[in-house]
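A single protein chain has been omitted; all remaining protein chains appear in their positions.
Chains here go by letter, A, B and C, matching the order in which they are written, and residues are numbered from 1 within each.
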Amino acid sequence: MESNRVEAFSDGVFAIIITIMVLELKVPHGSDWAALQPVVPIFFNYVLSFVYLGIYWNNHHHLLKACGRVTGGVLWANLHLLFWLSLFPFVTAWLGENYASPARTFAAVPSALYGAVLLLASIAYLILQTTLINAQAEGCESQLALALGNDWKGKLSPILYAIAIASSFIHPWIAGGIYVLVALIWLVPDRRIERALLADR
Amino acid sequence: MESNRVEAFSDGVFAIIITIMVLELKVPHGSDWAALQPVVPIFFNYVLSFVYLGIYWNNHHHLLKACGRVTGGVLWANLHLLFWLSLFPFVTAWLGENYASPARTFAAVPSALYGAVLLLASIAYLILQTTLINAQAEGCESQLALALGNDWKGKLSPILYAIAIASSFIHPWIAGGIYVLVALIWLVPDRRIERALLADR
Amino acid sequence: MESNRVEAFSDGVFAIIITIMVLELKVPHGSDWAALQPVVPIFFNYVLSFVYLGIYWNNHHHLLKACGRVTGGVLWANLHLLFWLSLFPFVTAWLGENYASPARTFAAVPSALYGAVLLLASIAYLILQTTLINAQAEGCESQLALALGNDWKGKLSPILYAIAIASSFIHPWIAGGIYVLVALIWLVPDRRIERALLADR
Partner (left out) sequence: MESNRVEAFSDGVFAIIITIMVLELKVPHGSDWAALQPVVPIFFNYVLSFVYLGIYWNNHHHLLKACGRVTGGVLWANLHLLFWLSLFPFVTAWLGENYASPARTFAAVPSALYGAVLLLASIAYLILQTTLINAQAEGCESQLALALGNDWKGKLSPILYAIAIASSFIHPWIAGGIYVLVALIWLVPDRRIERALLADR
């Protein structure tokens, strides 16, 4: 079974999730800068979730490129990942809405829920990775080894998310900082590995 | 006529339906656990519909892979299936909304309508399957035989849906139980057939 | 220039338009049959628009399959068609909403606007067809001739739409009847041509 259609379907879901989030940027009713102000925190939240989904799409892209043999288990592991990712617009909007409210700058529960969805998505990604490796008849080791060079990040992220969830109840800004930090961890060295991959050829 | 573009279009529709449902998870206005509570039943409904759409996508994937020759009749049989699936977000939201209301835990009519859409989608799938088989010039029997190994499920499901629709008016929880049961019937042994398919090669 | 990406993009737009329409089926607030009643006319409208979009997708599919060479003019002629099709959810919803209102069963202006979008889409399709034929370096005549066997329908439809628009102001039900009629004209003989195409091989 080839991975073409799994990729096409996943690409569709990724594309929709990433664009649906922007629907949460509600059009303000006034027409001056003041009217735009409540949208600003929701906008930054949108940026963060966009980056996260971009990271997942990139990694998903690399993973399926390295090991393309797809079984029924892989299909469901993939749907499982997409399920948690599909909750991004919801948790992003809830976090953003409370972030924008005057009373509390950054509410604990929405922040913890945002972390919970990130945590469950990262676990779903690890499951997909393991299922894909097990599904390969012959080794796609060399390519996977490079992909697994990312593996410390895949294992560190859930731990950081768990810390962020707990710290949401101490001070939500700590959680926010961790969410940004994990995104940066994934963003930055990705390019380095890329160069290693290209040099290898 | 090849099935590539039919798959691409269907994948697009599947991807959109599956992600649009999450728009029904309305962002709560408060920021504590209590505010999240009415979303919980809608969430579980979303999970169930997500699983159903995942099952349909998987089966659709297998069906078109086994028998790829597409005629005008197949195009319309496919659109017919997609039509009923496109109603999933609507019936899921209606079921979820009433499920969440304080007065009645699980309303009869929304539950019956949910079952009706499931029933019509399952009949549409059987029609698509028959149309595809008839469209093949030479037999794709060996692969289809394996797919038709699933056929008892394809024939049992409409019967169970019909029972669920009727039982919605006795007690909606029975209907809910049947909906979960049918999803499990499709979920579990799919993997077993998969292994048989792989062993065959 | 190949047509693959034009098809992929068009498929995406078709898939989204066809599924977005279902968002206009607003979830009723009650939980009985009475609550469902105002949704019924909107539902039938949705069916009609779904069939129209299905017809356009089918024809688009055949057209690009027959003549695949794509120029800049074709890209814009295609976008032009997709533009008018993208207005389907809007006009469908407006027609449905008024259709459901107690005061007037079927309002004149929404019915005329629905016809206007159908008319403009059908003209856009004729432009796309002409642009595609002109874009081919060598003749794809044999396949196009069969596609142009549909041409009387392509030329009759705009006339019928124009009549429907005018008749909206006499009695909207006449317009509604014509919209259903045109859909049937396209639906039914399509299969006959298909069989001719298959017999030809």
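Everything below uses one rule, namely that contacts are C-beta pairs under 8 Å (C-beta built on N, C-alpha and C of every residue); 3 or more make two chains touch, one makes a residue touch a chain.
In this text, all values refer to a predicted model and were calculated from it rather than measured experimentally.
Remark: the omitted chain is touched by one listed residue; of C:76, C:152 or C:173 this is C:76.
From the set C:17, C:66, C:160 or C:183, the residue in touch with the chain omitted from the display is C:17, counting the whole complex. For chain C, the residues in touch with the chain missing from this view are 1, 5, 8-9, 12-13, 15-17, 20, 23-24, 71-73, 75-76, 79, 82-83, 86-87, 89-90, 93-94, 97-98, 101, 104, 107-110, 113. Residues of chain A that touch the chain left out of the display are 7-8, 11-12, 14-16, 18-20, 22-23, 25, 27-29, 31-33, 35-36, 47, 50, 54, 57-58, 61, 65, 187, 190-191, 193-194, 198.
Following the convention adopted for this analysis, only the chains that are shown with their structure count from here on.
Rounded to a whole number, the gap between the C-alpha centres of chain B and chain C is 26 angstrom.
Chain A and chain C have CA centres that are 37 Å apart.
Within chain B, residues 8, 12, 15-16, 20, 23 each touch two or more of the remaining chains.
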